[in-house]
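A single protein chain has been removed from this complex, and every other one stays in its place.
All chains are identified by letter, namely A, B and C, in their written order; residue positions are counted from 1 within each chain.
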Amino acid sequence: MQEIKREVLVNKAKELLSDGTVDRVLGWKRGEFDYDVTPGVFRSAEELDSGFVWGDFCGANFSKYLVKETAKGEGRVLVFLKPCDTYSFNQLLTEHRFDREKVYALGVPCNGMLDISRIKESAEGIVSVCEEDGKVTADTLYDGKKTFDRDALLPDRCSNCKSKKHVAYDELLGSDGEVLDSGRFDEVEKLEKMTADERFAFWQGELSRCIRCNACRDVCPACTCEKCVFDNPDSGVENKAAADSFEEKMFHIIRAFHVAGRCTDCGECSRVCPQHIPLHLLNRKFIKDIDEFYGEYQAGAEVGSRAPVVNYTTDDIEPSQAVERGEQNA
Amino acid sequence: MQVNEYKPLIVAFCCNWCSYAGADLAGNNRLNYPADVKIIRVPCSCRVNPMFILRAFQRGADGVIICGCHPGDCHYTSGNYYTRRRMALLFSMLDYLGIERERTRVEWVSAAEGAKFAATMKDFAEKVASLGENKRLEDLRCKK
Amino acid sequence: MQRIGVFVCHCGTNIAGTVDVKAVAEALKNEPGVVFSTDYQYMCSQSGQNMIKEAVAEHRLTGIVVCSCSPRMHEATFRKTAQAAGLNPYMVEIANIREQCSWVHKDMPIGTEKAVILAKAAVAKVNLNAPLTPGESPVTKRALVIGGGIAGIQTALDIADAGFPVDIVETKPTIGGKMAQLDKTFPTLDCAACILTPKMVDVAQNEKIRIFSYSEVTDVKGFVGNFDVTIKRKARYVKEDVCTGCGLCTEKCPQKNVPNEFNLGMDNRRAIYIPFAQAVPKVATIDPNYCTMLKTGKCGVCSKVCTAGAIDYSAKDEYIEERYGAIVAATGFNPISMEKFDEFAYSQSKDVITSLELERLMNAAGPTGGTLLRPSDGEHPHTIVFVQCVGSRCAACEQKGKEYCSKICCMYTAKHAMLIRDKYPDTDVYVFYIDVRTPGKNFDEFYRRAVEEYGVHYIKGMVGKVSPEGGKLKVQASDLIYGKQLHIDADLVVLAAAIEPDKSARGLATMLTASMDTNDFFTEAHPKLRPVESPTAGVFLSGTCQGPKDIPETVAQAGAAASKVIGLLAKDKLLGNPCVAHSDEMMCNGCSTCEKVCPYGAITYQDKEFRMPDRTTKVRRIAVVNEAVCQGCGACTVACMSGAMDLRGFSSKQIMAEVDAICK
Partner (left out) sequence: MQNKKSENLKEQVLRMSGVNPSKCMRCGKCSGTCPSYDEMEYHPHQFVYMVENGDIETLMKSDSVYKCLSCFACVDRCPRGVEPAKLVEALRLCVIRQKGKNHMTADDIPAVLDDEMPQQALVSAMRKYSK
């Protein structure tokens, strides 16, 4: 259950719509099923009442939508931002990707959004999902009622939530949280401790399942290029479907490299990946390396901060040492 | 010499001001190093894009080495500092994906270090040859 | 598709010796885009270049690949040839099949195979070349000389003589450098001050030259023709334009025991001082580490005594920004430290001195007023031993000595020996040498005069040990020709210390992006053909900062550096480097990642209107590269995620084409 109720969000949205501060609201609405929540735009109170959804499946990060929304040149848009979304909000602002005046940001506290694929692993044909005091029960067609412990359904990004603190908002609904020190690098360390062959086998297994649907790129708030190198025939690396295992690796290595130092670890890429490839482990590896080699850095913590990849000191470590560093825990 | 002695294919990106001049000096001094190393001249080591490195591996290279000026000597003041950070992260990621470490390398060679250039190339070629063919980053369609 | 001509050079036997040039030309014939492929004895010769011109006309070539020596040697030659043949000079690529192929691979088949691959890579690159025209950048008609020794002075005078304004930045309170500390100079034995001070006065009186003494360069930005330099004028606590240099304050100052670095600490000076009488600018300077007024606020004698009222205790360091077209490094040298040479007991006995300290002892303005006395007891020395090559030609360990020969010690030791024997005939002078190196005009005759006319004992052999005992210095040395071990009781031992570049040179080199060798001497663009230029355009080298040399060579090189500077400043505009970055408007996100990595600040942003497909206009923020400022390093092209930023002449597609050609 989310700490803040749906009515609070809807009333606030209606209020801002009516007094003209905003002319449209970016919120969540019901997709195919209850748990299938997708972003939607609401322009009037009626639409809000009928369509607006707020619950345990509102995982979408709206920051990236603002790039296109604010370019539409209409009035201001109201957007609900969970704590981890606010970091992407700031990172996009640092890169001048949207006009801050065109946005009215409402900070919404969040205590973790559920990962439906974890329910689907053991329950077929889910009809509805409801929750009382920490227990989630899914009513299904074939397997009857299945109850789960809420924490077991949290995706990695929420169980290892890095910060409940809102770093950007015009107005905050509910209380602000704190930056948490989460075990988000444990998984990366586990991989690093494997031998090279094991790591190669692990990633070969994972990446070979990639169908290059580009969902991870299209949802990533750091991937907002006008034209991506992989779509641009002139770039020399242009490819649609990966015709060889090399191209799968190439796509994911280059994408991770392009967002290195800019990725706020919001976990959207893993959330939307239809093949459930743990893409966040790639980005986290870069974040872990950057923290270790060049000092703690959280992308999007404040607007205008200089990412480590576009910075240097005269006594950085040598690339050979960077790899040896892996030796200790390999 | 064995009949089908495996010969590694090595691409070396050399920065125009220091390491390319170091390579020339190695030539002037007639210092021998394996012919498998082919040099591409770039204005500065910071011009080398990770895409070029992966492209070389895709096309069948077995080792890629990036040579630049010693930190502090860069003709463009800060070029090699950026190379150092980019390649530190890239090499760490490649290692994370299980690619052999000795296939990629960054080396600082000044225009006066012809001997060091030849020795580095010889050492790198031997290490790559000992690893054998690049199986983990190869594109089967580009196989010779 | 381009129409490319491939020209494979034999370079006599340099290439043809280990690469089958005919086979290379043959192999390139059926490369895509190649319409003409031939080989010739010497492509860089006049006839070779004519061959290119004819081929361009005959085969209507649009691109040229020359497989020859390094592009650093003849790229310019073949670009001019292409231009003469009516082609854009940047449609030429060089395959380096000499330094990086024929000279380093002895075996013919391997060398040939590699040459073919390198040639194919060059062809692949030319296929994607586009005609480029170099941009122009203005030239600031003002030169900066860093270092005020004889090198800096001579360079500045020659530049000013050509009518260009020059600024000299000198860290010490006066210009003059090491030469001002010398007594006489070889080989003519005329007094250093007599030939130096007139030049210093010329500098002072020349209205084209500005002297920033007691100052240092703290930051250099920009590039040839447009260097933005920040100069820090250290607080002198004396107003330069008011002080008349009368020296009254230097007599009255109560703080008497400050080690005088001009006399290498052999005597003392006051807290407010003028280094030597002929100092230029003749202005006092207060030493903040010793002046009681500045440290405790209780004194102020100099301001009371000063009739001109030039003292200003509240002075602060001042920073000046200035723009220059050319910079000359003339940072000079220092003798190396003698601490590590315990075998000569330099730190145990005051009577073991370096040659520079001997110069001060023999100098009339020196601590002993010119009479040679032992620093320990002020007695007249009867037996003097000179030890050559102390720290020079020493490859044992870097911390102790230098591997190179310092070049000037043999001559100045002969000078010292001759002067001492001439002034004090009763002294015995021994010089222990490995070999005496006195090349050049009148040098060896000078050394022979020391031996034959003045009876200096030159002994081939090295001093093994000097042990101070009872006021005397027991020198133990080997005499290789006599085959004896000599034991001499000397009154004075003079070490001919090796010389090394000034410590400030390393920091300056980083600021100027000029490169240095392992001994911290500036690296010249080419040791034989361009000795006074640094590889960085617009930066020139004058004097010992480039390597050990004596005063005649320094003055000659200073004049050479000045002529290069004049050649540069005489131009109104400079042809820039056309291989600069440019951004593709349609793909640029305006995310200013590239701006952060640009070392020259060549990238700015503007909001531009774009017509979108649905007939609406949209304002987008895009990057704009100032092509006159960009130097073409390429850092931005990799920082740019979408690949909007690309480098002309080294575009991503071209480099990938080379990679493909190599790996095929």
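Note that in this section a residue touches a chain if its C-beta (ideal position, glycine included) is under 8 Å from a C-beta of that chain, and two chains touch if they have at least 3 such contacts.
Just so we're clear, the structure is a prediction, and the values are computed from it rather than from any experiment.
Peer 1: According to the contact rule at the top, which chains on display are touched by the left-out chain?
Peer 2: C
Peer 1: In the full complex, which of C:Thr188, C:Asn442 or C:Gln485 touches the chain missing from this view?
Peer 2: C:Gln485
Peer 1: Tell me which residue among C:Gly464, C:Gly507 or C:Pro531 touches the hidden chain in the full complex.
Peer 2: Among C:Gly464, C:Gly507 or C:Pro531, only C:Gly464 touches the chain that is not shown.
Peer 1: Can you work out which residue in C:Met73, C:Ile434, C:Ile566 or C:Val624 touches the chain that's missing from view?
Peer 2: Considering the complete complex, C:Ile434 is the one touching the chain left out.
Peer 1: Quick one: which of C:Asn206, C:Thr230, C:Asn268 or C:Gln476 touches the chain that's been left out?
Peer 2: Reading the full complex, the residue touching the unseen chain is C:Gln476.
Peer 1: Going by the touch rule given at the top, which residues of chain C touch the chain that is not shown?
Peer 2: That gives, for chain C, the contact residues 343, 389, 393-397, 401, 432, 434, 460-465, 476-480, 483, 485.
Simple rule for what comes next: only the chains that are shown with their structure count from here on.
Peer 1: Going only through chains that touch each other, how many steps at minimum separate chain A from chain B?
Peer 2: The fewest steps needed to get from chain A to chain B is 1.
Peer 1: What is the chain whose Cα centroid lies farthest from the Cα centroid of chain A?
Peer 2: That would be chain C.
Peer 1: Between chain A and chain B, what's the gap in Å when you average each chain's C-alpha atoms?
Peer 2: 36
Peer 1: Got the chain C residues that touch at least 2 other chains?
Peer 2: If we look for residues of chain C contacting two or more partner chains, we find 597, 639, 652, 656.
Peer 1: Counting only residues that touch at least two other chains, what does the list for chain A look like?
Peer 2: Chain A, residues with two or more chain partners: 229, 235-236, 309-311.
Peer 1: Which residues of chain A touch chain B once you look at their complex with the stated criterion?
Peer 2: 191-192, 196-204, 229, 235-237, 243-244, 246-247, 249-250, 253-254, 256-257, 260, 282, 285-286, 289-290, 293-294, 308-314, 316-323, 325-326
Peer 1: Note which residues of chain B are touching chain A in the complex, please.
Peer 2: 50-51, 54-55, 57-58, 71-72, 78, 81-82, 84-101, 105-106, 136-141
Peer 1: Given the complex with chain B, which residues does chain C contribute to the contact?
Peer 2: By the definition above, chain C touches chain B via 70-72, 96, 98-101, 103-107, 110-111, 113-114, 117-118, 121, 509-510, 513, 515-518, 523, 535-536, 579, 597, 599-600, 631-635, 637-639, 647, 650, 652, 655-656, 658-660, 662-664.
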